[in-house]
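All protein chains but one are shown at their positions in the complex.
Order as written gives the chain letters A and B; numbering starts at 1 within each chain.
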Amino acid sequence: MTKTNPGRFFEDYAIGQTIRHAVPRTVAEGERALYHALYPARHAIYSSDEFAIACGLDGSPMDDLLGFHTVFGKTVPDVSLNAVANLGYAQGRWLLPVWPGDTLRAESRVIGLRQNSNGQSGVVWVRTRGLNQVGDVVLDYVRWVMVRKRDAASPAPEPVVPDLPAVVDPADLVVPEGLNFTGYDFDLAGETHRWGDYAVGEVIDHVDAVTIEEAEHMLATRLWQNTAKVHFDATHRRDGRRLIYGGHVISMARALSFNGLANAQMIVALNAGAHANPCFAGDTVRAWSEVLDKAPTDAPGIGAIRLRLVATKGCGPAAGLRDSDGRYLPEILLDLDYWALMPL
Amino acid sequence: MTKTNPGRFFEDYAIGQTIRHAVPRTVAEGERALYHALYPARHAIYSSDEFAIACGLDGSPMDDLLGFHTVFGKTVPDVSLNAVANLGYAQGRWLLPVWPGDTLRAESRVIGLRQNSNGQSGVVWVRTRGLNQVGDVVLDYVRWVMVRKRDAASPAPEPVVPDLPAVVDPADLVVPEGLNFTGYDFDLAGETHRWGDYAVGEVIDHVDAVTIEEAEHMLATRLWQNTAKVHFDATHRRDGRRLIYGGHVISMARALSFNGLANAQMIVALNAGAHANPCFAGDTVRAWSEVLDKAPTDAPGIGAIRLRLVATKGCGPAAGLRDSDGRYLPEILLDLDYWALMPL
Partner (left out) sequence: MTKTNPGRFFEDYAIGQTIRHAVPRTVAEGERALYHALYPARHAIYSSDEFAIACGLDGSPMDDLLGFHTVFGKTVPDVSLNAVANLGYAQGRWLLPVWPGDTLRAESRVIGLRQNSNGQSGVVWVRTRGLNQVGDVVLDYVRWVMVRKRDAASPAPEPVVPDLPAVVDPADLVVPEGLNFTGYDFDLAGETHRWGDYAVGEVIDHVDAVTIEEAEHMLATRLWQNTAKVHFDATHRRDGRRLIYGGHVISMARALSFNGLANAQMIVALNAGAHANPCFAGDTVRAWSEVLDKAPTDAPGIGAIRLRLVATKGCGPAAGLRDSDGRYLPEILLDLDYWALMPL
């Protein structure tokens, strides 16, 4: 029994510790197709080699979130097996496209620790890097989770809380090498709205909706080799429900956002994110976005747009996000803040 | 809110108008594998590179219906988002195989318009072409749909109803270049029945059946980037049921038809098709075929066979197709008329 992975407890983390996560994964055409079967993804750069080539790339890269999920999945056995809650994300950046045939692995460094006042658990901050087969970093982000202690009596570590900017500075966004939107084909991309057409504060209701099935979220979560029991084992929770991996909701909402944001082609930064309420099979997921900011880039024809992406089970943007006490409304599933690249 | 696609209404179509549909799609090994996971497809040319090479091709092409669904899916946001009904197909021809790595896009030309007498809607005929990355047409078909008017008071256009032959003339069938069935391996193909063994009027009950799941039809429909809400959103219809994309039933029935028609290797024309009744998850789909016609081809060892493919939820061929008033029986899901290629 001792040969199985019990997961790390709060006591097992130390500032500066680097964890080399197991099982590298080669991603290719099969993962791409599954991504498109699992989510209504239609952003043209990730759908068509020809479109991507016309935008200056060598071909269609793997979906931005596919890279994220693969890297995230590697961290689960080491970071969140005993996690009580996934508390937040910050400073996420996509640094290099992932190409079909690339092999991804992940490493995390512990950058923050703070025991909770109840002595039962603590918060762990890690900076995770996804690396490809030549050792280049493709993705880098900070995540923090609440982790149970093995023994409430064990001493609390010196608290270290990293100072994390709320937003990735647009000057730090990395545009994929060669990307050029000066000859962008708006017809083929699916919408005519360009960077200049979006106003800060503008809200877009993405209209479409998808009712979630058990088989689908499990296929997705396994594809990312995310092993958290709670997603697969209907006997694990007292209510017999399988909790859907938060990343499934992220990808579903992002794909739904095509309708109104078809030209927000590539995610390049994750500023923040909250899984506001759990999602279960049978929920019908909707999405709306708010334009939070805009910034130019040095790349030809390309602007950056900062978007809040909200997934809900039912309500639209008119309902808002939070109640009068500042708590997320029960119908809010996801509140994500990211930067994407868009044609000028 | 105005940035999302409201779909076209009847007034938005004009004779001669050409619509360049959005989001080109590269299809490859992943889409092929998913096709085989979603449908019990076993026609050997689409299953084995070696078998296809022995038949004179360069390798196994993508499944004929995979090409059709991909092209069809592209047209949905422009043609059928506000459609009340998918009325028919005609003059469909497969002109070139789709190979793994090909990128497909689609264009439709409006060839017919007729307002309904109620003034609320009209019929739109489009000729859709699927093109690959070098601009060659891989597929060409006519479809007509009933589309809502935006405003019942808007004037009716001059009616134009295209003259569509009921059947593709066998002289117009295109056999893939190089295809040669003179050395056809009937053992590996799975059945011994050749073109000469089928008689016009012969009916084949395909025996097998598949009970449909929500997760599967949604995976399929997303894979073709078909975005019609009604397939995904359980809150969309009053009865809480998700309508299954008609093409899912076509592929399911075609795959079931292997048992008795294993050598009807490649679909080369779609003469007509009716989605007789809606299909929902939980339905158990069966299929039977009737040989409608046979024709020789100029290609070595290859005959053409015209087949009616009927999908039902329960009944077999003995029940027939229609009631005494000429209406499809409630258990009939699909009545499809196509030409396929078979070894002599």
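Following the convention adopted for this analysis, a contact is a pair of C-beta atoms (placed from the backbone, for glycine too) under 8 Å apart; a residue touches a chain by one contact, two chains touch by 3 or more.
All figures in this text were calculated on a predicted structure; none of them were measured in a lab.
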item: Full-complex contact with the absent chain, from A:Ile111, A:Val168, A:Ala189 or A:Met218; value: A:Met218
item: Hidden-chain contact residue, picked from the options B:Gly88, B:Gly119, B:Gly190 or B:Pro278; value: B:Gly190
item: Residue among A:Val161, A:Val200, A:Ala234 or A:Ala319 touching the omitted chain; value: A:Ala234
item: Candidate in contact with the missing chain, chosen from B:Leu95, B:Val174 or B:Ala209; value: B:Ala209
item: Touching residue (missing chain; options A:Arg242, A:His275, A:Lys294 or A:Lys313); value: A:Arg242
item: Contacts of chain B with the absent chain, listed as residue ranges; value: 28-34, 36-40, 42, 44, 47-51, 60, 187-191, 193, 197, 203-211, 213-216, 219, 259-262, 284, 314
item: Interface with the undisplayed chain - residues on chain A; value: 1, 3-5, 20, 22-26, 28-31, 33-34, 77, 101, 103, 105, 133, 213-216, 218-220, 222-223, 225, 227, 229, 232-236, 242
